[in-house]
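Removed from the display is one protein chain of the complex; every other protein chain stays in position.
On to chain A.
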Amino acid sequence: MKKLFIYSALSLSLASCSMDVVNPNITENSFVGTSQSSEIWLAGMKKQLANTLNQAVVFAEIVSDNYYNNSSLTNKVFDGPVLLYSDVDIDNTQRAIARLREMGTYGIERIVPADKGATATAKAEMLFIKAYAHILSGELFVALPMAANTEAVSPAVHFNEAIKLINEAITTQTDATLKNGYQLALLRCYYNLGNRTEALRIANSIIQSSSLMVRNAVFDGLNGASNLQQSYTFSNSTNVLAPLPRLDFLDPKYYHVGNVNTDQKPLAILKSEEAFLVAAEAYLGNNQLEQARTTLKALINDVIAKRPTAMVDAKLQLRKGIRADYPVASATRVQADAQSAAQSKLVLGRLEGNVKVNTVSGTSVTIAELDKAETVDQLLYLLSLIRQQVFMSEGRRMTDLGIRFPVSQIEKLNNKKIDDAFTKAVLPAYIPTGIAMDDFTYDKANNLVVIKHDMNKVLVANKTAPNVFPMLK
């Protein structure tokens, strides 16, 4: 019996020494340098791009006048807009963009050099996606670090870094289509920097060569990367986001038929429409009214009119959320503000059958309206409206309104290099608060909606303000 106890004691002691456990995880060391590692990493970056857009696009749309969060899901104060540095969604957005950028750095510096089979295409794509992270940094935030735990720098520094990366991507890339797309990213950087000459040069080049180009970010509902803007505007049963009634006809841009997980629509991160818009704005900046008009007409006739549309069953888009008085009848007429004339066809009859939606771009602005514009401001107003409508559901409007997120509190607490000034959002004085940008009255008996503020009118009135219409400066 004593022997048994000795055996027991021994076996227990032996077992005690063994800390071996089955580790199911993949570590850096086991992955870097493996076959196909750069392709796999690039796919991971594209997934992260989808996840980053799920923060950046949804929140920017809520902040702007495009959408009102009509539910208890997602951010409930950005509509205000209340943009506090302590808001976790600001941190989420900043972190998602930083992750995309850091994945780019890691891919370019560690994965590609170690992968013998790495292609030029993959490396160029990594450069481009990293550049896109810098573009988002510059467009959405007052300032952000360029790398982990560094000081926050101005948007201009981010745009210049993006230009550097894109140029390297253009040099590296061997795929002509992808290379063309990079031009649009370059255009966006020069636009944001207010470099009219370069912007106009690139814009015209795109207008000449690739007027129907679209660079999409894709989503994957089966792998935890659903298109959140699609979910919030269409797929979710609570109809989370409600569009401003004058933009109702542009919603939804993304929708599913049948299985939601396998039908996740892509989101355009770059498209040729932008070249026309930038060129027109640059012409207005040069006081070339007619060139601007011609460019905008070409945009409507040659681009938007050629973009695909779809018939969507939108009967479940009842828009009955916290605010239950959204119009859903086609007879509704909308005034852009109390002074404007009522306009029809902006609200779709969702209960009356399938509705026609634009899956890339749409606009309510007509050639006749463009022809009627007599002054720079009148044309600028129409340009601003087309720009809002073309980029609907793509997360661009907040930037166009001149609003910027602050650096997050968590960044500030962990990173002593952050200047206090950057912890305050940029919320220009012309931006109405108290959810007024999304507000309207609805006289149901007369089918008339009157929107409280026409933000395009407000922008034109404040066209000299910083961060607004960079091509006019």
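By definition in this document, a residue touches a chain if its C-beta (ideal position, glycine included) is under 8 Å from a C-beta of that chain, and two chains touch if they have at least 3 such contacts; residues count from 1.
In the analysis below, contacts and distances are computed from a predicted model.
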For this session: Determine which name in "3-phenylpropionate/cinnamic acid dioxygenase, small subunit", "TonB-dependent receptor", "ABC transporter permease" or "NADH-quinone oxidoreductase subunit K" the UniProt entry assigns to the undisplayed chain of the complex.
Result: "TonB-dependent receptor"
For this session: Can you work out which residue in A:43, A:329 or A:367 touches the chain that's missing from view?
Result: A:43
Problem set entry | Option touching the unshown chain, where A:76, A:164, A:179 or A:424 are the choices | A:76
For this session: Tell me where the left-out chain touches chain A, residue by residue.
Result: 1-2, 4-5, 7-9, 11-28, 31, 36, 39-41, 43-48, 50, 71-73, 75-77, 82, 84, 86-89, 91, 94-103, 106, 144-145, 147-150, 218, 220, 222-225, 234-238, 256, 258-262, 316, 318, 320-322, 324, 408-411, 413-415, 434-435
